[in-house]
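To start, the structure under review is shown below, and the notes come after it.
Below, a portion of the complex is reproduced, with chain positions unchanged.
All chains are identified by letter, namely A and B, in their written order; residue positions are counted from 1 within each chain.
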């Protein structure tokens, strides 16, 4: 099941740079792990903003929520979620 | 180059059903043609709404604009466009 998840990241100006780098590294590692597992199907950067548009492929709302809660940068994020489903015009078999 | 394009479709209640079916059929045909051509990379239905989230893969802003202008349902649409680019965490080679 697919969800559009938009994440805007807001880092306080005075946040500890070293700590932030750790969080970013952990975020990247987890994101890539979830991408390899097929959960985090797409992640694109929104040009000009510290934000991304992602497509998650999960079994349930709960799984989506649990995944997002584990993101190291979750506390810095404004997140908007929209449930998606197959479009009648789509030619892609797996674009459920 | 990727763009997120969100299309909300608003059909007047008293619109001619037969004419609408023609437009929808033409829209589907053109959409599938563009998907096969790789221009319209993804199209998902937003659950609960007559709207879609799409990812277009085009050479320029102008090409994106020209494609969207040819959509039979364009006059019925509220469209929002966001330019995307590769996310540093993405593991997908072609997710430019």
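Going forward, a contact is a pair of C-beta atoms (placed from the backbone, for glycine too) under 8 Å apart; a residue touches a chain by one contact, two chains touch by 3 or more.
In this text, all values refer to a predicted model and were calculated from it rather than measured experimentally.
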{"item": "Copy count of the single sequence across the entire complex, 2 present", "value": "10"}
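Just so we're on the same page, only the chains that are shown with their structure count from here on.
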{"item": "Distance between the centres, which are taken as Cα means, of subunit B and subunit A, whole angstrom", "value": "22"}
{"item": "Subunit A residues touching subunit B - in the complex, by the definition given at the top", "value": "2, 4, 27-28, 31-32, 35-36, 42-48, 52-53, 55, 82-92, 95"}
